[in-house]
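Removed from the display is one protein chain of the complex; every other protein chain stays in position.
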Amino acid sequence: MVESKAMKPSREVGIIGYGAYVPRYRIAAEEIGRVWPAAGSTPVEEKSVPGLDEDSATMAIEAARNALARCGGLDPKLIRAVWVGSESHPYAVKPTGTIVAEAIGATPSTLGADLEFACKAGSEAMQMAIALVGSGMAAYAMAAGVDTAQGRPGDALEQTAGAGGAAYVFGPAGESLAVLEASYSYVTDTPDFWRRPYQHFPQHGSRFTGTPAYFRHLLGAGSGLMEELGYSAADFRHVVLHQPNTRFPTRAARDLGFKPEQYRTGLLAPRIGNTYAGAMLVGLSAVLDVAEADDRILAVSYGSGAGSDAFVWKATEQLSARRDLAPKTETYVARREPIDYGLYVRYRKKLYAH
Amino acid sequence: MRDVSIIGIGQTPVDEHWGKSLRHLAADAVLAAIQDAAVERADALYVGNMLSGVIAGQEHLGALIADFVGLRGIEAFKVEAACASGAAAVRLGYVAVAGGLADVVIAAGVEKMTDESNEVVTSGLAMAADGDYELPHGVSFVAINAMLMRRYMHVYGVSHDDFANFAVVAHQNAVNNPNARFQSSLPTSRFLDAPMICEPISLMDSSPIADGAAAVVLCATELVKDPARAVRIRASAVATDCLSLHDRRDPLRLDAVEMSAQKAYMQASVAPTDIDFFEYHDAFTIMAALSLEASGFARPGRATELAREGAIALDGRIPVATMGGLKARGHPVGATGVYQIVEAVQQLRGEAGANQVAGASLGMTQNIGGSGATVVTHILEA
Partner (left out) sequence: MGIPQYWRLQQQNYRLMGEVCNRCGKRIFPPRDVCPECAQPAYEPYQFSGRGEVYSHTVVYSAPAGYGEYAPYAVALIKLEEGPLVTAQLTDVSPDEVEIGMPVEMVTRKIREFGEEGVIVYGYKFRPAGQLAEMKAG
C-alpha cells in the first residue's frame, strides 16, 4: 500500500495563538559593505541586530507572550510543551525551552527541550507540537523558532545573518485562528552549512547551498505537499518560504507558480535579514496579521543539513478577532534604530570571537 | 540607667594609608583615645566597620583589635550597620555603660578602602542596598542616590546649582582640619562646573572614600575624673527603615532620620532650635538636604534654601560639617560615625580652633546606613 506523503494528525489541530519578536537595532547591508567591500548588489537592504541584553531566550519569551496573548485567555499551565528551535541557544547544555516555559507560567507539568536543525529548528518544533496535540497527548503545545545568528566578519553571510523569531501555540481546530490541513517534511543528509562545537562561526559550501540544498529540499517539500493535496499555486492566498536573502525565496516562489502579491507579505528578509530558525515562522506571523477567513496559506521552511517542513494552513473567522491582542509583526519590523558597524561589532561581541 | 560621658577621643587623618593595615590604623586611633582619656583599662571594645570581609578578607575585628591594642581578654565585637557602623559601635558602648554592665568602654570605627580595586570597593559599598531587589539590577550606590536627587529636584523645582553650598561650606571648614582628606576650599564655580558621575550627581556632590580610624572612650559620668574635658551624652537614638529606596513610604522623606532625631530630642528634652551644630551624614549633597529636613531644621523641599542663605555656615543658624563633614573630611564608611562624634567632642570642649562654633554647648551627630535604612543620632552636651 502506498501511504500518502502528506501527514495529518489524528484529530484536527490549529494555531490558537501566534506572536513574533524582532529587536529594534538595524544595520544596513551597505554599511557592512563599507567595511567589507564586495562586488555585486546587496542580498538584503538591512538586517536586525539584537541588543546587548538580548539573546534567543529573551526573544522567545516575548514572542511566546505575544502568542499567549492571542490565545485570548488560555491558562498557560495547559500548555504541555514549550519547544524552542534555534542555532543560537544561549547554552549548549541547558534548554532555552525551560526558561521560556518558566517565564510564561507553563511549568511544571510541561515538556521543555531545545531543537537544532539549522534554520528549520523552529518548524521542526512546530511539527512536534502539532503531533503532541494531534495525538491527544496534550490539549495545547507551544513551538518557537528564534535566532541571533552570527556571521563571520567579511563573509557573505554577515550581510544577512539577522535576529528574531516567533512562537506558536497549537490546540484544537475548533478554537483556532488557522487550521492545519496537512504537513510534509523532506529531509536528506546534505552538508551545505554547519558549525562544529566550540567554533564561533559556521562554515558553508558557497554555491552548494543553492540547487542541491535550499532549492531541492524547499521545492521538494513544497511541491510535494501541494501535489499530495491536489493544489496549485492558485489555490493559495499567501505563501511563506524560508528567506536567507531576497533572491532565493523569490525564485523558489516563482518556481512553485506563485505571484508577487502572494509572497510579498511573508517576505521580510529584505528589511530584517535572515532570522534563521525564526525566518519562516516570522514570515507566517506577518501573513496571519492580515489574512482573511478561509485564506489558504502555504508555509515552507528550510534548514541546512538539510531539510524542509511544509504546512498548509486555512485561516478561520476567529483570526481577525484575536490578532489585535498582541503587537503586529509589522510593528516590530517598523521599529528600527540604525547602528553603524562599530556598534554592531560591540553588540555582537565580535571582538572576542575567533 | 546611668548617665554616660565621653572622656577621650582619637582619630587618624582620613587619607590613603598605604603603609597601614586595618589593625594598625585602628590601633592608632584607639591608643590615642586611651591616652586622651587617661585610662589604663577598658571593660569592652566595640569596633564599627563595614567592609573588612570584602576588602581585607578579615572578619572578627572585635577580638583582633582588642588584642592588638593590648586589651586581650576584654569583651569585644565588630558592629556593622553599613555606613552607620561607627555610630552603631558608639551606641552599643553607650548601652553597656548606661545599663550598668560596664564602666569604661572604647568605641572605635575603622575602614581600609584602598587595599582593593575600585570595582571591588564599589560592589562592597553596594551591599548597603537591597541584595535581592536593588543590586541585581546593576545599580551602584551612587545611582540610587542619583535617582533620589533627580526626584527631589523634579518634585520641589530645585536645580542642581542649589546644592552648591553643602559642598562649599564643608570644604571651607575642612581647611582648618589637619585630619581632613581634602583641606582646600571649594569655589562655587568649581561646584557648578564639576563633571557628572551619575547624573544628576557630580564629582562635587559626592564624598570621597579613603582609609581612616577614630575612637572614643565612654565612661559612666559618676566615675569621670576630669569633668572639664568630659562631654555628656544627652541622647542616643536609633531607628531603621527598609533598605531599598523603592520600598520607602515616601523616598523623599527619610523616615528613619525623623524617628531617630525625634527620639533623640525627646531623650534630651530639646528642640532643633536648641542644637548649636549638626554633624550630619553628607555622603551626598542630597543626603545632606534630606537629613536637614527630616531632622526638623527645614521643611520638606526647603533645605537648599537654608544652604543658599548661609544658615549652615559656622556662623549661621545651624552650622553643619564643622570639621569638613563627609564631603571634605572624608567618608571611611565604617569609621565615619565615630569621626562625627570625635569632632563634636572637639567643638564642645572648645578645642575646634579656627572652626570653633561660638558658645557651642549642644551638638548633634547623625550617622546614616545605606540610603536611610539605619540612622543613629546622638546629642552631646559640653
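Which chain is which? They are A and B, in the order written, and residues in each are numbered from 1.
As a working rule, a contact is a pair of C-beta atoms (placed from the backbone, for glycine too) under 8 Å apart; a residue touches a chain by one contact, two chains touch by 3 or more.
Note that the structure is predicted; figures quoted are calculated from it, not measured.
Undergrad: Specify the residue from the set B:P251, B:P319, B:G334 or B:G363 that touches the hidden chain.
TA: Only one listed residue reaches the unshown chain, and that is B:P251.
Undergrad: One chain isn't shown here. Among B:L71, B:V139 or B:A307, which residue touches it?
TA: Missing-chain contact among the listed residues: B:V139.
Undergrad: Among the options A:I61, A:A125, A:A221 or A:V312, which residue touches the chain absent from this view?
TA: A:I61
Undergrad: Go through chain B and note every residue touching the omitted chain.
TA: The missing chain touches chain B at positions 118-120, 122-123, 126, 130-140, 142-144, 146-148, 150-151, 154, 197-201, 244-247, 251.
Undergrad: Just the residue numbers, please: which parts of chain A touch the chain that's not shown?
TA: 24, 51-55, 57-58, 61-62, 90-91, 99, 102-103, 105, 324-328, 330-332, 335
The definition used in the following text is that only the chains that are shown with their structure count from here on.
Undergrad: Averaged over CA atoms, how far is the centre of chain A from the centre of chain B? Could you give it in whole Å?
TA: Distance between chain centres: 60 Å.
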